[in-house]
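Below is one structure, written out as structure tokens; comments come after it.
A protein chain is absent from this complex, but the other protein chains hold their places.
Letters are used for the chains, namely A, B and C, taken in the order the chains are written, and counting of residues starts over at 1 for each.
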Amino acid sequence: MERPQPQRPASGPGESAPYTARLLIDCADRPGIVAAVSGFLFEQGANIVSSNQYSSDRIGGRFYLRTEFFLESLSAGAGVGVGVDEVLGERERFERRFDDEVVARFEMEWQIRYQGERRRLAILVSRHDHCLVDLLWRMKRGELDADVVAVVSNHHDLAGEVEAAGVPFHHVPVEQGAKEKAERRMIELLAGKVDLVVLARYMQVLSGEFLEQLGAPVINIHHSFLPAFAGADPYRRAREHGVKLIGATAHYVTEELDGGPIIEQDVARVDHRHPVSELEGIGRDIERLVLWRAVSLHLEDRVIADAGRTIVF
Amino acid sequence: MERPQPQRPASGPGESAPYTARLLIDCADRPGIVAAVSGFLFEQGANIVSSNQYSSDRIGGRFYLRTEFFLESLSAGAGVGVGVDEVLGERERFERRFDDEVVARFEMEWQIRYQGERRRLAILVSRHDHCLVDLLWRMKRGELDADVVAVVSNHHDLAGEVEAAGVPFHHVPVEQGAKEKAERRMIELLAGKVDLVVLARYMQVLSGEFLEQLGAPVINIHHSFLPAFAGADPYRRAREHGVKLIGATAHYVTEELDGGPIIEQDVARVDHRHPVSELEGIGRDIERLVLWRAVSLHLEDRVIADAGRTIVF
Amino acid sequence: MERPQPQRPASGPGESAPYTARLLIDCADRPGIVAAVSGFLFEQGANIVSSNQYSSDRIGGRFYLRTEFFLESLSAGAGVGVGVDEVLGERERFERRFDDEVVARFEMEWQIRYQGERRRLAILVSRHDHCLVDLLWRMKRGELDADVVAVVSNHHDLAGEVEAAGVPFHHVPVEQGAKEKAERRMIELLAGKVDLVVLARYMQVLSGEFLEQLGAPVINIHHSFLPAFAGADPYRRAREHGVKLIGATAHYVTEELDGGPIIEQDVARVDHRHPVSELEGIGRDIERLVLWRAVSLHLEDRVIADAGRTIVF
Partner (left out) sequence: MERPQPQRPASGPGESAPYTARLLIDCADRPGIVAAVSGFLFEQGANIVSSNQYSSDRIGGRFYLRTEFFLESLSAGAGVGVGVDEVLGERERFERRFDDEVVARFEMEWQIRYQGERRRLAILVSRHDHCLVDLLWRMKRGELDADVVAVVSNHHDLAGEVEAAGVPFHHVPVEQGAKEKAERRMIELLAGKVDLVVLARYMQVLSGEFLEQLGAPVINIHHSFLPAFAGADPYRRAREHGVKLIGATAHYVTEELDGGPIIEQDVARVDHRHPVSELEGIGRDIERLVLWRAVSLHLEDRVIADAGRTIVF
């Protein structure tokens, strides 16, 4: 896990602070990790608000920890007369101490995210509007803990929706045999400028090079219950196969088509009377919900990818 | 659909008769089918108790009908002083008239099953007991509308369970390279003697020849959400794939491994903490329930296989 | 069931016509109903596209039938050179014949709805936007088979959303002790002008008088799994009660608070970690979906209320 760039904390005094920061750790499993981390937090005066852990194997496994803690001195708007710079200084000292006293000892990968740090999210979409509309609506309500900084589409259809929501819309067509050009354009638009990319029914396969240059995680919604019906036209194939449940799958994107680590899945019951068009309608309601759950789990730092699978805390 | 052999009706006078018979029809779709069938039934004095229909396509499709009707004169134990032979004679006349007046006109495939006709069911099983135990328990309670006439296993493990339930147990081992011999033995035991075979976690693949010689439908329970994880060891593969739901699928058996028409499916939610052994435990509860639903749907004549899929009324 | 007012059919020649009309019937159950109806339809040259029936009791019960049929001469845009008036004339003759030949004989309640007849829908809402936004989005996509002719709210909050969708917004405040006045105003706005009213989280109880004067069915979404947690603040009460599933219920509105016939329900799993605010968030996704399913079932004429319950075909 990479560490995000430091950001200046939001400093509104009226902001509720159920937690100050989330600490995510993974390392080779061995005794004493929880004791070291919780001991360190206690010594700094922090109170643990929630904590989840997982070991991939009893012996020789990897250990994963997600902890939310409250610590006044690191909180944005910490107190009357406490400036932003002071808080940033406190955070720096806290992180350095943690690095020295705990991280080094266990060779940990770690990241910390402070409450109020906003991440930048871009949405890629083709023509289907349901996932996009749902995300924009949640953004507007304040449910989405991120700023949607761009929507990119290979079609013009959804420009109106996006602009009405006050989000910049970029049309990046993918011409026959010129996918590379489109990906270059998207890298210009997005690389280094977003923390997460969401494919809200973006119907183009992204190359490994693109994913690498992008440098941010990408979440896709696939309209089937993977690994069944990977690839094109899953509802038609579900109909032909006569399955009694259809589903949707949100997963991190890797080079393998519809093959990256699964974050969330769900299904709905169907029967022989449903033509493909009705499967699509039922499916839309699953897709937007499964994608939303995956995106919000990701933004709450609850998802860790491990060897092709995810741990979801 | 083949017509079952005539059977003598049960004649207990205290028997409740919510319906007299189920009529199943399929033919090329065209106007007038429902009018012809319901008109015929009305003229015979029958009251339609329930009715379901389906057309596979608006134009040029196939039409399917399942009707339950009540008709005193065809009912077992029809009235005081009405003998079994009289009822059988009435049924024969009814069927002949239907053949002449309706079937011929629409070139229908059809079958009729009278209330109280018992079908003969055989169960094939290997070592896992959960599906078998569940079916035997339902048999004992009277929930299973069929007589379990034989359990066949390639192992000895479950002989005690089966014999305690009063059902004949046959051990038919499948030796390395001698599957043909085992299938021949099973054909001796079952062909012509059963109306349905249920594979309650029978871990051997059955040959196309066996299925043909058996001459009765075969229902299998597969321990995955098909078409995902067809073949061996689905729970281990589900774990490796990191799916968030596991499932089970009951289907008619064809030559294609785990590929026959699906009757019923269901799923349960799992997460990264479940080792394969726990997936198997969660799966057992889905498997026995999905298999039971499929078997009871079949025995209620609610399932029609059509072009690799099923219509479930 | 009341018969809807005749409407002029849509006459666009390119309109697809999977069915011409839906016929809904209910009457005291007795032999011959299906034969009479299907015989009549056949004689008129109609082809039955789908058909569902139900008897409330084996003996002395009520019989319900829903049939979709295709009949060229009654179809809007029936053929080249066939005018709207001719089609309307054909429909009138068809209905009169049906009345004479079938309805009278069985003392049926019945209604017919022709494909393309648009119903008028009004939405009542207070402050929560999720159900409203979802319905407006479906209207825009063409999924909602009705025209939203008005949104009425006792608050101003959602005026922008509604007007952006091109739907008239009416603010009808409900002042302390002056509910009667508000209801009078709504009757002016709606009575005789709508075919269905949807309460999309409208937080005022409607009086029996209002319902009577309105003269159109009203569908409400209640944010609990009824009959549990009828009345105010169901998520807080669900939390206090420690239930492991929360739900939503769409039902027809009667004078009894949250007590009318249930059309659709669904649930989602929750646990001890979810504060009320998160239950509300999870609940919103169930509510909008359950309400949508109920509204679309109603608009497809699939719901029949019978003795405090519904039959959903």
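The rule is simple: a residue touches a chain if its C-beta (ideal position, glycine included) is under 8 Å from a C-beta of that chain, and two chains touch if they have at least 3 such contacts.
Small disclaimer: the values here were computed from a predicted structure and weren't measured.
Novice: Looking at the whole complex, which visible chains does the left-out chain touch?
Specialist: If we consider the entire complex, the absent chain touches A, B, C.
Novice: Of B:V133, B:I187 or B:L257, which one is in contact with the hidden chain?
Specialist: In the complete complex, the chain left out is touched by residue B:V133.
Novice: Kindly state which of the options C:A76, C:A182 or C:I262 is in contact with the chain not pictured.
Specialist: For the chain that is not drawn, the touching residue is C:I262.
Novice: I need the residue numbers on chain C that touch the omitted chain, in ascending order.
Specialist: Looking at chain C, the ones touching the missing chain are residues 54, 225-229, 240-245, 247, 261-267, 271-273, 306, 308-312.
Novice: Need a quick check: the contact residues on chain A for the chain that isn't drawn.
Specialist: Where chain A meets the chain not shown: residues 18, 30-32, 34-36, 38-39, 41-42, 45-55, 58, 269.
Novice: When the complex is taken as a whole, what residues of chain B touch the one chain not shown?
Specialist: Chain B touches the chain not shown through residues 129, 133, 137, 141, 143, 164, 281, 285, 289.
We adopt the following convention: only the chains that are shown with their structure count from here on.
Novice: Relative to chain B, which chain's C-alpha centre is the most remote?
Specialist: A
Novice: Take the average of all CA coordinates in chain A, do the same for chain B, and state the distance between these two points in whole angstrom.
Specialist: 46
Novice: Measuring centre to centre with CA averages, how many angstrom lie between chain A and chain C?
Specialist: About 39 Å separates the centre of chain A from that of chain C.
Novice: If you look at chain C, which of its residues touch at least two other chains?
Specialist: none
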